[in-house]
Every structure is written in structure tokens, then in C-alpha cells.
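Sending over a structure as C-alpha cells; questions will come in a sec.
The complex appears here without one of its protein chains, the remainder shown in place.
By letter and in written order, the chains are A and B; residue numbering begins at 1 in each of them.
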Amino acid sequence: MDNASEKSVEAQVITFQSHADFLKEFPKTGSDSLAGKMLRHYWHPVCLSSDLRDVPYPVRMLGEDLVAYRGLDGVVGLISDRCAHRCASLQYGQIRKDGLECSYHGWTFNTKGKCVRMPLEPEGTPQMNRAKQNWYPVEEWAGIVWTYMGPEKETPPPLPKIDILARTDGEVVVERGDFRNYSYLNFMENFVDMGHIYVLHMLAPGVVPEEVEPYCDKTVDVEWRNMIHRTFETSFGLKCVLVHNTENSDRKFVNTWSTALPSYYRFGGVTAGLPPDFTDDRRESGGILRIIDDEHFEMFRFTLFRPGNFRSTFFARASDTSRGLAEGLTGGGDRKDYDVRKYAAWEGRPPVEDLVIQESQGAIPPRHLELLGTSDVGVVLLRRIWRKSMEAVARGDKPKQVVVDENSVVKVDTFKGFAHPDEIHLGPDNMPSSEDGRGLIRDKKGALVYK
Amino acid sequence: MDNASEKSVEAQVITFQSHADFLKEFPKTGSDSLAGKMLRHYWHPVCLSSDLRDVPYPVRMLGEDLVAYRGLDGVVGLISDRCAHRCASLQYGQIRKDGLECSYHGWTFNTKGKCVRMPLEPEGTPQMNRAKQNWYPVEEWAGIVWTYMGPEKETPPPLPKIDILARTDGEVVVERGDFRNYSYLNFMENFVDMGHIYVLHMLAPGVVPEEVEPYCDKTVDVEWRNMIHRTFETSFGLKCVLVHNTENSDRKFVNTWSTALPSYYRFGGVTAGLPPDFTDDRRESGGILRIIDDEHFEMFRFTLFRPGNFRSTFFARASDTSRGLAEGLTGGGDRKDYDVRKYAAWEGRPPVEDLVIQESQGAIPPRHLELLGTSDVGVVLLRRIWRKSMEAVARGDKPKQVVVDENSVVKVDTFKGFAHPDEIHLGPDNMPSSEDGRGLIRDKKGALVYK
Partner (left out) sequence: MDNASEKSVEAQVITFQSHADFLKEFPKTGSDSLAGKMLRHYWHPVCLSSDLRDVPYPVRMLGEDLVAYRGLDGVVGLISDRCAHRCASLQYGQIRKDGLECSYHGWTFNTKGKCVRMPLEPEGTPQMNRAKQNWYPVEEWAGIVWTYMGPEKETPPPLPKIDILARTDGEVVVERGDFRNYSYLNFMENFVDMGHIYVLHMLAPGVVPEEVEPYCDKTVDVEWRNMIHRTFETSFGLKCVLVHNTENSDRKFVNTWSTALPSYYRFGGVTAGLPPDFTDDRRESGGILRIIDDEHFEMFRFTLFRPGNFRSTFFARASDTSRGLAEGLTGGGDRKDYDVRKYAAWEGRPPVEDLVIQESQGAIPPRHLELLGTSDVGVVLLRRIWRKSMEAVARGDKPKQVVVDENSVVKVDTFKGFAHPDEIHLGPDNMPSSEDGRGLIRDKKGALVYK
């Protein structure tokens, strides 16, 4: 055993007396919690650039009430909502040339939280230097406002660029506004758990509505116990891989889902719908969670539409899965009048199915009551990474980092499609990209469109 | 003093340091409370048999979140709502041939809470025996699903059959869906308190709307201080009796109301309405409370309609007093626009009057602040029975039992009507049945219809 791992083991013992102790700390987000301190080492999405117009934008982040605004110079500020003077909310402040002015008595704070004006106080008042508004650094990129709320806010680490948002071979659509009233970890643990897609969503490869069956490859073996299911810690976070057998022993079907720290998720490869007039449409999807507090988060969903693309109705459309989801939410069926559950007729739409199950676990699930199985390897790995990162922070170190390429892009493994066994590398490294699509979709003559 | 009562006195001292301590424990329902442990020795209604169709039915009972379902074999299960695997709610589960399947990962539990399938786990996994869902035995009888949540759930005591539901001489109508947001004891204490019907409801015998006065016997003396008001502990629970004088010293008018443990209530005898074209209509009423938790319950109301019967509008109709009650609730009058109370114009409908007063006492009334009077003997007796039962449970004994007849029927005293003084037995035994009606109602010629 080398020194590093000895140190790690010791720290583990010190940090958490028991696994139950870890599980209790795990979902916390506030600055007074170890998990919250860990989360503050990463960049987080705040809002869309287009949300910032001529009025302040109130936003709760990791349990802190903040207000974002775009100054008259176009620069975005993110400061504490409660005015340092008399506790009035700066969300009702006025945007001025040199900062955000509290509407109550005119104290004006710049993007560094420094007070630059006190119109009712004498010139040269010593209060000017005493009045400090908490602030966080902000970057705008890819139509999103990002912030870093960690210990190095004067010189924050560079913003990692999320692969799909950095793409230029199609139209990227970003949508936000789907708010959830439970822990972000209910979502994250759902995402790294590939088994649920075969039960909750019944989305086995090739299992599709009757009208598109002629276009779908049916050669894939969808029996769970015949698949290889592996999960790996990676340079960006973790990934989950499923390898299916097919009718041909030289050909496997691989599905990869990836998670970059702390809350970015990416489905493997192309997730096109399958209409009868299918030609070459395809899209790629992912998203990132804005962590509001222990029991709330907001989803930012990303979709890359490429030329020739369509927006299918078979899978949930982007517009269905964001702002529209919360109202008039239904699955694929009709509500029965004797169904008294909050979500009746919820089955049939994967985003709705995930919402219902995640919410049903409780705002913060009693994880100490769980009984895990072998299919929960993704959940176990995610918790292990979180625990190691929390322990690192407890020691004064940084949590697990997100490695980026020379362009600051986070490249995550999105391999999905048919592959020869020699192509498949079951390990932490990214497999060859399947950006161009290797799939289950055939044209009208029965030929595979993506091989 | 014999040994048994000595033991009882000691236990009492040990169980509650003071009456205030008892009053604090009295309204509790959870499994961690002494009152809740006591309640778990009885059978409780869950839902109507007709509520269980092809979707699970979530139901909170005594503070526990459960889900009821009717399997494809027609057998009803009642198991804990939170899946033993990852805490998802089984109310969103799927009904299968052999149990209820969690929609998240397919773990399937039978009516004994045993896991029978884990589709994402290897054959023969040891988790199969470890995964235990809490469950309770269920019986269906009289259109109602009943459960027993006590210590002998593998071999529960027989279900007591409630008299009115066991009757075959008319149509029994059972309705549920009237939910209350206060302790079930506010209702029970209201029921065993016969004084309130002369004040809150102004329902003295013979005090009726003008249009039916010609059909009503007015010979009964309705001055409270001239009546005999007695309360008795019985083999089924307790009963309250009022004996009125009449113009004739050989004839008394008797009104009996009974309560069987823990939450069954039964009005005395016939409670027919009195329309001008009265012939021989009559009905009998009662109900049982489903105890949801400390601050919530649901009413199941029973009415027996017999041949020739009508459904009066003078007294609240069955349909008014159940599901419909919560919406657009009013008494007999119109709301005045300057009346700012939650329930304006609430007087004039007895079920509404009871609701308003019971709710106004508070979700859990501060009983230690009460000042009881002589008319509160029913309340005092009910509390004494609860306290004895709670103390028995604290000792490891069973609480007061409900004695049934050879057909497992709970026969409660429902004597109501005119009686010769010799017929009246003021004691714990049932008086002669007044099923056939002995009443205040006369025909058009002035002759008593029920004597």
C-alpha cells in the first residue's frame, strides 16, 4: 500500500464514521455542508444569457439566494440577494451603469460586490468600504451564464466546455425551466442506472411502435441477463456501458451513457426518432442540472439537431421535456376516473416516467433503508466518486477534477451502435466516437442506415 | 381489592405520570406510540372493494404509507408503499399475476411482502430473500377491504362483522370519501356526547320543520334537565342512553347511540325522514372512521334502506354527507357577504354542524385546557376505556376486546323509541332491538306508526 492510499483510508475513517453518515451528508448542497463545499469546486449553470434583460433575475444556487443582472455595459453580475444595508432584496434593484442599485436607499454594488454609491450618506463615509455584498465570478458561453462559487473565486479555474455545446456541425438548442422538487441526486442516480431503461421505460433496442418496426433492426438480443453491463470511473466522471449480443457473433450492439461532474449527463450517440419517411435524421441529447438547494433543481436540456433533421413525436420532443412538462403532465394514456394518484396515466413517455419515479423516492430518499443489487453498480460508483471527492475536500484538497482537451472541451464517451468485438474497449477511456451514427435504423429497402 | 385490580392500578401509575400525560398520548396513531399500538389490535377499513381496479391504490393508515392492489387472481394485497430496493413508490407499480411490480427495476412483491422477481439481478441472487416489503393481512367483507396491522398479523383475530353491514332486510349503501383534517377523536368524542344534539343540532325529539309537524308525536318532554342521561361500558365498547318523560308516566322515550371499538358508531334505531306522504319508510345509519394519521381521517358511512323507503331531504341525504360534503359546503342558509369565517352559513345541516365544530377544536385540541361538566360523561367514559386499553397494551396484554355473537356479528344496542319503564334496562346489556321501529311518527289519521 502506498502512502497516498494510506492517507486516503485514514481520511475516510475520519470523515465519515459510517456509510450511513456518508449517505446523510451526500445530498446536501449548502455552504455549511461537506457535500456543498465539494459542489462549489465546479462551475454551474445559472440561467440563459437571454434571460438577462433590463430587470434583475433572482436565482437560488446551492441554497444561496442570489440575483443575476446584466449591467448597462453588458457584463453580467451575480451577487447576494440581501442588501448589506437593511436586508432589502436586490432582485428589486435598479440596473445602473456601474452596478446594481438597491431600490430602498440607493446603495449600489458592482460585480465584485463592492459598494460604489451611497446617495444618502455623506461623501467619504467609512461605511462605503464596510458594505460588502457577496459575489461570484460569472462566464457566458454557449448561450448560458455560468458561475463558480468555490474557494478560488478571485482566480477561478477555467470553465470546462461541454462537448455538445461546443459542436458546430448542427443547431444546438438549449432549454431550461423544468423545475423539480426533489434532490438532484435522485436524477443523477437514475441516469447512471442503465437497468431502469429496460424496466421503467421498456426501451430495449428494437422495441418500437408497430408503425416503425419495418425500419428497425431486430437482430439485437435484449435479454438483460445476456448483456455485459459495466461502469467506469473516467477522466470526466463516470460512464455506463451495455453490450448486447446480436444474431452475429462478430457484431455487438453497444450503448454508452456518460456523466461529467457534477451534474452533466449525456446519452450515448444518436437518439433519432424513426418515422416511416425516415431518411437521415438524427439528433444528440444531454443536459446539466442547476442545483437550487437540497430539495430542488432545474434542468437545462441540450439537443444538437443536424442537417436534414426532424423533431420526432415518438420520443419526447425537446419542447415537451422542458418548460411544458410541469403543466398538464401526462404519459401516453388517458387518466382513469378511479385513479387517485398524483400522476395518473403517467406511463409511456420516458421523461414523465423518470420524473414520477424520481419524485416518488422522496425529496431526499431514506437511502439507509435501501437494499442494492448488482444492477446498481452505477449508483454505487457515483456514490464512491462523491465520497472520495468529499473526503478530499475535508482534507483541504480538491475533489475529482474534470479533464478537458486542448480546446477546454470535456469529451465524454458517447459510443452507441454496432461494433466488432475488437473495437470495444471496456475501460475508462473513450471509445471511438459514434457521432455519425451507428444504429438500428434501416431505410425503406431494409439496409442499415447507420452501420 | 383483588390482585387483578391491584395490578391494574400499578400499571396505571407506571404508564402515565399524570392525566395530562395520558391526554397527550391519547390522540396518537403511529406505531411508535402507545395509542397507536393499541389501535393496531383492531381491524380497520381500508377502501371499498370497488376502489381496487387495474391500478394501485395508495392509502395512508395509522400514519403508515401503504398501497393496496387487487392482483390478477382477484386477491387483495396491502403492502408498504416504499420499495425495499431504492425507495420508489409502489403506488406507481404494475399489477402482475404474482404480485405488485415496482416500475423502477421490476422487483415484484406478493401479498406477504415476499419478493418473487428481480429481473435485473442474476438467477439465485441472495437479495431475493433479503428483500422484504412490509405487508398486512386483508379481508374483504360487505364491499369493504379491511386490514389488521397488529402484532398477530400471521394469524389475525377474526374480523368482527358490523351489525348494519350484516343485515339482509334491506339495501345497505356504503359511501366513503369525506376526508377530515383533524384527529379522529374529535369525531368520536362528539359522537358519545348526546348533549350536543340538543344544542348544536337542536334535534330534540318532535322538533321538526313545520310542514311535517302534523305527523310528529309531540308528547315527549325535551327539557334536558328532566331527562336521564347515562353512559355504559359494554361488551362492544360503550353506549349512551337518554330517557325522556312523556305526557304519560307509563311511557318513556329512549334514545341509544353506540360505539364499537375502535371507531364504529351507530345511531339508535330508525332515523327516517318525515314527508307529508309518509307511509312506512325508514332507514338506519352508522359508520366507521378510517384513521389516516394523528390529524386526518376518512369517513365510511353506512345506511340501510328498507323496502318502501325513501331518501329524505330533511335530514342530510347519504350522498350529501360523504364525497360531496367537502366541496361547496354549506348549512341551511345563505352566506352573508360580511361573514369572514371559513364556514359561513354553516348552521342547519347536522353533518355540516358536526364538521365545523369538530374542526374548530383544532387538529389536536389542547385537552389539558378543558373544563368538563356532567354532560361530558360520554367523553369521560371513552377516555377511560382508551386509557385502560393503552395500559393493557403497555403491560403486554390485549386492549379491550369487541365481543361478537355466534355469527361473528358485533351487536350494538340501538334501542330507540317509546318503551314502558319495565322494558328499560339501564346497564351495559343491549335492550330489545328497535329495528322495526318505535317512534315518533304518526300516519295521516294521527295514529303512531311505530309504537
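By definition in this document, contacts are C-beta pairs under 8 Å (C-beta built on N, C-alpha and C of every residue); 3 or more make two chains touch, one makes a residue touch a chain.
These figures come from a predicted structure and were not determined experimentally.
**Student:** In the full complex, which of B:S375, B:Q401 or B:S433 touches the chain missing from this view?
**Tutor:** Residue touching the chain left out of view: B:S375.
**Student:** From the list B:V172, B:L200, B:V409 or B:I424, pick the residue that touches the absent chain.
**Tutor:** Final answer for the missing-chain contact: B:L200.
**Student:** Going by the contact rule already stated, which one of A:S89, A:T219, A:N245 or A:Q401 would touch the omitted chain in the full complex?
**Tutor:** A:S89
**Student:** So which bits of subunit B touch the chain we can't see?
**Tutor:** On the side of subunit B, residues 189, 193, 195-196, 198-200, 224-225, 336, 338-341, 343-344, 346-347, 353, 356-357, 360-362, 365-367, 369-376, 379 touch the unshown chain.
**Student:** Which subunit A residues would touch the chain omitted from the figure, given the whole complex?
**Tutor:** 51, 53-58, 82, 84-89, 91-92, 103-106, 118-123, 125, 127, 130-131
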